[in-house]
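One chain of protein is taken out of this complex; the other chains stay put.
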């Protein structure tokens, strides 16, 4: 039983560290695409944290929103920003 | 048995950390996106192990939702970001 | 186009302030009683009159129904905000390949099934309108990404009706129970479960459609 508790602690500690590290990288890393992908991973880890905190309802909501919608919204905005950027470059050069 | 499940979950979480390295290294956008997809699969396995360890069958539903919806992000990537991926997608 | 961040002195002082804030709030958190049941006993005591068997659903749809009602209104407002900002981005995507065309045919029915399951599950366990709505919204996003377009005759009042169905049903039920119980949203016990399921079904549908409309990024069919 003691080992199980220890393993639980290790799992919780690792989750906390990964969460903080991911948040830092999302906000500080170079490149927006990288930040968005890391943010998707952040949502995933967060959903595991909800499970560890005995909140399966919240984990379900986070899984559905984080995996399905947030990533799609952010990625398609990124694509549109790139398209606008390219259009401006074209306008500037012509 | 709980020990095995918890240990497995911990191990999977460690592999997830290893995968983060690939997200940061790249080198292409597709590498990063695929690594993120791999996290989705890892999380599903992790959730199934925790469902057994905590005896919380509701976690299987969470795993099911993950498995079902992970595809949405990657389809967005393929449809919207793929063509730009060859170029310098990471210019800040 | 390199983003200029804040000046170093500004960064430093902001960091200093935030470390101070973190320390103060962490001190408060660590000083909280390590064991506290919170509102759990009150919720457990009232479960018998809630009409459902799952505490979180009971809180969402019954005990704190106002919160959920107004939250649905916030979703609607976000959608209105997006619509007033720009028309939907015109579909420029080329036709999807065979793989992408087959994908939604396999997955969307499963997602709709999952949404229905989560809705039904909400009465007794983790699940409910929000989760179901999110899965439904993701199914809609997948359809939009793989080349499906909202038919023109669905872009008018039908879409708007779907968007307000959740809030509308919530308000209707809130008003309808007034003669029986004297207060808004005070469900009479014999029909509480049915009313909650009715609200949840339409709320889930509305949430799904709203999330899909948000992904469209503007009012469908509008031209600038």
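Order of writing sets the chain letters: A, B and C. Residues in each chain are counted from 1.
Methods note: a contact is a pair of C-beta atoms (placed from the backbone, for glycine too) under 8 Å apart; a residue touches a chain by one contact, two chains touch by 3 or more.
Just so we're on the same page, contacts and distances are computed from a predicted model.
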{"item": "Chain excluded from display, named as in UniProt, from \"NADH-quinone oxidoreductase subunit K\", \"Multisubunit sodium/proton antiporter MrpC subunit\", \"Arginine N-succinyltransferase\" or \"Electron transfer flavoprotein alpha subunit apoprotein\"", "value": "\"Multisubunit sodium/proton antiporter MrpC subunit\""}
{"item": "Neighbouring shown chains of the undisplayed chain, as defined at the top", "value": "A, C"}
{"item": "Footprint left on subunit A by the chain that the document does not show", "value": "8-9, 12-13, 16, 19-20, 23-24, 26-28, 32, 35-36, 39, 42, 46, 49-50, 52-55, 57-58, 61-62, 65, 69-70, 73-74, 77-78, 80-81, 84, 88"}
{"item": "Subunit C residues touching the omitted chain (full complex)", "value": "1, 3-6, 10-11, 14-15, 18-19, 21-22, 25-26, 29-30, 32-40, 43, 55-56, 58-60, 63-64, 67-68, 71, 74-75, 78-79, 81-82, 85-86, 128, 130-131, 133-134, 207, 210-211, 214-215, 217-218"}
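FYI, only the chains that are shown with their structure count from here on.
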{"item": "Centroid spacing, where centroids are CA-atom means, of subunit A and subunit C in whole angstrom", "value": "19"}
{"item": "Computed distance of Cα centres, subunit C from subunit B, in Å", "value": "24"}
{"item": "Residue list for subunit C, restricted to those that touch at least two other chains", "value": "1, 118, 126-127, 131, 135, 138, 141, 145"}
{"item": "For subunit A, residues contacting two or more additional chains", "value": "56, 59-60, 64, 67-69, 72, 76"}
{"item": "Contact footprint of subunit A on subunit C as seen in their complex", "value": "1, 56, 89, 118, 126-128, 130-131, 134-135, 137-138, 141, 145, 211, 214-215, 217"}
{"item": "Of subunit A, residues touching subunit B in the complex", "value": "3-4, 7-8, 10-11, 14-15, 18, 22, 25, 29-34, 37-38, 40-41, 44-45, 47-48, 51-52, 56, 59-60, 63-64, 67-69, 71-72, 75-76, 78-79, 82"}
{"item": "Touching residues (chain side subunit B, partner subunit C) in the complex", "value": "58, 61-62, 64-65, 68-69, 71-72, 75-76, 78-80, 91-92"}
